[in-house]
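Following: one structure in structure tokens, then a few remarks.
As you look at this complex, bear in mind that one protein chain is not there, while each of the others sits in place.
Order of writing sets the chain letters: A and B. Residues in each chain are counted from 1.
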Amino acid sequence: MDNTIVATHDTHAEEHHHSLPQLRHHFETEEQQREAGTFGMWLFLLTEIMFFGGLFFAYLLYRNWYNPAFVAASNQLSIPMGTVNTAILITSGFFMALAVWAAEVRKQSLLVMFLILTTVFGCAFLGVKYFEYKEKWEKHHIPGASFDVSEFINPPVSAKTGKPIEEPLSPDMARKTQIFFVLYFAMTGMHALHMIIGIVLLFWLIARARKGDFSSGYVAPIENFGLYWHFVDIVWIFLFPLLYLINRHPGT
Amino acid sequence: MSSEYHDPANVNNPEHADHHIVQPGTYIAVYITLLVFTGITVGAAFIDLHILNPIIAVGIACFKAVIVMLFFMHVIYQSKLIKLTVSAGFFTFLILIAMTLTDYISRAWGRW
Partner (left out) sequence: MSATSSTIVNLPDQRTATIPKKNYITAEHGLLSWVLTGDHKRIAMLYLISITFFFFIGGAFAGLIRLELLTPQPDLVASDTYNKLFSMHGIVMVFLFLVPSVPATLGNFLIPIMIGAKDLAFPKINLLSWYLYLVGGVLTLGALVMGGVDTGWTFTTPLSTHYLNTHVITAGLAIFVAGFSSIFTGLNFIVTIHRMRAPGMTWFRMPLFVWANYAASILMVLGTPVLAITLVLVVLERTIHIGVFDPQLGGDPLLFQHLFWFYSHPAVYIMILPGMGVMSEVISTFSRKRVFGYTAVAFSSVAIAVFGFFVWEHHMFIMGVSNYSALVFSLLTMLVAVPSAIKVFNWAFTLQKGSITFETPMLYAFAFIGLFTIGGLTGVFLASLGLDIHLTETYFIVAHFHYVMVGGMLMAFLGGVHFWWPKMTGRMYPESISKLSAIVSFIGFNLTFMPQFILGYLGMPRRYHAYPAEYQVLNVLSTAGATVLGVGFLMPLIYLAWSLKYGAIAGNNPWQATGLEWQIQSPPLTENFIETPIMDHEAYDYEWLAHKTEQEVTTVG
């Protein structure tokens, strides 16, 4: 073995004409560049896991400490809206997955279409979220000075059974519903913020996709954005049962 | 000495995996599974199963998350490196939860 630092043959010159224009000079091959990009994106998602992780732990703690308050407050959320929104978000993610496929098989018009569908469903999710937030506003369930606990202390009486529809809470416990709503807004708000950032990026990707940037073999931005978008989905997949479905069988 | 050359196409390299194109069929199957399990998780919440309720809810969520990661996010086709990275993230998250809980649970034995 030769004991020096020898050089590889300069294969660059030959490689260059069939490599992508997007190959940056410090990478040897496209493969290396693509894998570096994916790996970098995953590491970024790890930071996201830990970022949301802090909130999830806070949720776990207070849900156990103030379980009755969490149950009562959770039941104020609308199951139909939550379920529909979950479906909408999953659909958006599904189209994103298809968009990645379209880019990989270099079908430009399909790619653009799927990206647009991803965006549309993403916006629909935010739209539903808006109505949910609005309802909370009307019911005075936004934490803060105007937060109203009376409904948790004296729940409305059901017409059918003549009993309160919800277990009444002691005033002290009722005040803890505010913690639930704080976490609800913090977690869904942080999630929505990620959605908004994603949608802005989607507009940019759509514009570039229409120019054909991603349908000639250069798919990294689409793939990596897809990872981000699916991650945001995953956060919601956990948020939905944790926030909406704590205990939907009162009295039994 | 050729084994020492850095060869991105070397399949024995644990950091490398072939670029696999997932077909729409897989995506559709995953999509339907996700929708079905969303339905199941809502349904399960209306049945009183005591302690099992949260376990089922979180279990289903984990299942959904895992299939999203494996197929939508292509983890199943990725290199060992990516798989390890993903697990490392969840592992650290579990440390955060488990080690913090050692305090909260043992601070109030029995009342937790």
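Following the convention adopted for this analysis, a residue touches a chain if its C-beta (ideal position, glycine included) is under 8 Å from a C-beta of that chain, and two chains touch if they have at least 3 such contacts.
Remember, predicted model here, so these are calculated numbers, not experimental data.
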From the touch rule at the top of the page, work out which displayed chains the omitted chain touches.
A, B
Absent-chain interface residues of chain B come out as 1, 4-6, 15, 81, 88-89, 92, 95-96, 99-100, 102-107
Suppose we count only contacts with the excluded chain; which residues of chain A make the list?
1-8, 10, 24-28, 32, 35-36, 39-40, 43-44, 46-55, 57-58, 61-62, 65-66, 143-144, 175-176, 178-179, 182-183, 186
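The working rule: only the chains that are shown with their structure count from here on.
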Chain A to chain B touching residues, read off their complex:
1, 8, 28-29, 31-32, 34-35, 38-39, 42-43, 45-46, 49-50, 53-54, 56-57, 60-61, 64, 79, 83, 86-87, 90-91, 93-94, 96-98, 100-101, 104-105, 223, 226-227, 230-231, 233-234, 237-238, 240-242, 244-249, 252
Chain A contact footprint on chain B (complex, rising order)
1, 5-6, 8-9, 15-16, 19, 21-24, 27-28, 30-31, 34-35, 38-39, 41-42, 45-48, 53-54, 57-58, 60-61, 64-65, 68-69, 71-74, 78-79, 81-82, 85-86, 88-90, 92-93, 96-97, 100-101, 104, 112
